[in-house]
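A protein chain is absent from this complex, but the other protein chains hold their places.
The block that comes next holds chain A.
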Amino acid sequence: MGIRFILMVNKQGQTRLAQYYEWLTLEERRALEGEIVRKCLARNEQQCSFVEHRNYKIVYRRYASLFFLVGVDNDENELAILEFIHLLVETMDRHFGNVCELDIMFHLEKAHFMLEEMVMNGCIVETSKANILTPVQLLEKTS
């Protein structure tokens, strides 16, 4: 299955974006987000970017006030996911220009579009920034 979910959470623990690739009920999501956010936010910079949680792993990366948390299967290549997070951030950077928490918050729909171009069904579908951004740009043109 690969990627199970992608969360963007600020350092106060508020969810800014949540995309799940397996169905969880709202209660399950709330509980899960609470637990892993607590676990990851408590870690410091000297610690590794991987947290084992239940029967999967969280690969996470922090950018300023925002944490990107990706839940993956235990046998997933952790570093590849870690750099995939960076690719996502660079892609958003290319679109928004120095992306920040507010961009994602107020342009939730665009963040979702980009993510949808990059991940599908828990698998990476595209890694070329130009290809990822084409449909987003198309949308801007048509609306």
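Methods note: a residue touches a chain if its C-beta (ideal position, glycine included) is under 8 Å from a C-beta of that chain, and two chains touch if they have at least 3 such contacts; residues count from 1.
The criterion applied here is as follows: contacts and distances are computed from a predicted model.
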Query raised in the report: One chain of this complex is not shown here; going by its UniProt record, which of these names is it: "AP-2 complex subunit alpha", "glutathione transferase", "AP-4 complex subunit epsilon" or "Cytoplasmic dynein 2 intermediate chain 1"?
Result: "AP-2 complex subunit alpha"
Report summary line: The missing chain sits against chain A at residues 2, 15, 17-21, 23-24, 26-35, 43, 46-55, 77-80, 82-84, 86-87, 105-109, 112-113, 116, 120-121, 123-131, 134-135, 138-140, 142-143
